[in-house]
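Shown next, in structure tokens, is the structure this report addresses.
A single protein chain has been removed from this complex, and every other one stays in its place.
And now, subunit A:
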Amino acid sequence: MQGRLSAWLVKHGLVHRSLGFDYQGTETLQIKPEDWHSIAVILYVYGYNYLRSQCAYDVAPGGLLASVYHLTRIEYGVDQPEEVCIKVFAPRNNPRIPSVFWVWKSADFQERESYDMLGICYDNHPRLKRILMPESWIGWPLRKDYIAPNFYEIQDAY
């Protein structure tokens, strides 16, 4: 089963893998980290001018880290805009994914949060530093192998 965007990418010879459709029927594609920056530019030129959300998650203990992008094509007079979901997987020991900040500016804080929580390094991000945790924090709190430190004020919050 192949969606419209996947067929279009195949026609232009762009490497990707289709992951099917999510529960709302949005097409989901997997793209390699090294291709992601060029394909992001191509998708922007294609018409996906709105990065609706960016998030990241840890796929499995000891497995890959994923960075997820939901793109929407906003046009006048359209009530069912085209949507696509892009997933980029990176290995845990050296998670490097090109930043899409220079394509969609709204990726700024989302990518910083993904860096803060999961330690994914977004290349070419202008100010990649921790956004939620204190800057001197050690470790990546949302990874599955993270062990929370025995801090007094965390476990005794009253």
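We take it that contacts are C-beta pairs under 8 Å (C-beta built on N, C-alpha and C of every residue); 3 or more make two chains touch, one makes a residue touch a chain; residues count from 1.
Quick note on the criterion: contacts and distances are computed from a predicted model.
This figure omits one chain of the complex; the name its UniProt record holds, of "DNA-directed RNA polymerase", "NAD(P)H-quinone oxidoreductase subunit M, chloroplastic", "Nucleoporin SEH1" or "Proteasome subunit beta", is "NAD(P)H-quinone oxidoreductase subunit M, chloroplastic".
Check A:A60, A:V78 or A:I138 against the missing chain and you find that the one touching it is A:I138. The missing chain, though absent from the display, is touched by one residue of A:Q24, A:Q80, A:N93 or A:N150; that residue is A:N150. Within subunit A, the residues in touch with the undisplayed chain are 134, 136-138, 149-153, 156, 158.
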